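For this depiction, one protein chain was excluded, whereas all remaining protein chains were kept in their positions.
Up next is chain A:
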Amino acid sequence: MIPRLLYLPASIGLALLVLPLAGLLLKVDWAALPALLLSPEALQPLGLSLVTASVSTLLCLLLGVPLAVVIARSKPRAAGLLRALVTVPLVLPPLVGGIALLSLLGRGGVLGNTLELAGLRIPFTTAAVVIAQTFVALPFLVIAVEGALRTAGIRYERVAATLGAGRGTVFARITLPLVGPGLLAGTVLSFARALGEFGATALFAGNQVGVTRTMPLAIYTAFNGSGVTTDQAVALSLLLIAVAVIILVLVGTRRASVLS
């Protein structure tokens, strides 16, 4: 039932998505790959990326799920406003997000000055990396979970209440399981977004080896040829793709086992 004419743009679209990755694979120097991947220049950013993205995703869950619940259960007008506020970072170029974070938490920033008086400096630290990643990833989680909550509705929660279950019990045993698929999707999206985060991190956290140089920054640095080679950039990109694929496969099997 698909109009034949659609196959042409569909093929071009798929090619646009797949061919660059194929091109990348062709550029890989497979003989030198093991050495490149096992070098400290590769392992250190990878470790930092995995740790910071995991912490960011955890923060997204801790802050985002309650925020999603509040939005989903608000009156329509308040929910619309909150949803718009949450969506802004999503449509903002990450570079602008980085400048915004600096303006708030950097030297001379509204909160930055106060924190500095207290002896706390956030910009250009690993904490800044986590904050930048959380800033860009949180909307993905909130929107996915909020959508799932609205679809689930409140009918099951009301029934659970008339059976005698308190609000905490209902949230943990009814609400959260009902939005499980949305929660999983939101978590994966947030983690992927945090892992790939570059713009806000570059401006707000900088590019310091071992402290703020995550995978995307290491790739950028390698590509610019400061210290490492283009081969290194290609190898690091391959590593990032591999991590992404592994996550997708893990989540896919998890989902399949939940459904069966």
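Everything that follows uses one rule, which is that contacts are C-beta pairs under 8 Å (C-beta built on N, C-alpha and C of every residue); 3 or more make two chains touch, one makes a residue touch a chain; residues count from 1.
Criterion: contacts and distances are computed from a predicted model.
In the listed set "ABC transporter ATP-binding protein", "Succinate dehydrogenase subunit C", "SUF system NifU family Fe-S cluster assembly protein" or "cytochrome-c oxidase", the entry agreeing with the UniProt name of the missing subunit chain is "ABC transporter ATP-binding protein".
In the complete complex, the hidden chain is touched by one of A:Val28, A:Leu63, A:Leu95 or A:Ile174, namely A:Ile174.
Among A:Ala160, A:Leu195 or A:Val234, the one in contact with the hidden chain is A:Ala160. Chain A residues in contact with the hidden partner, per the touch definition given at the top, are 155-156, 158-167, 169-170, 173-174, 177-178, 180.
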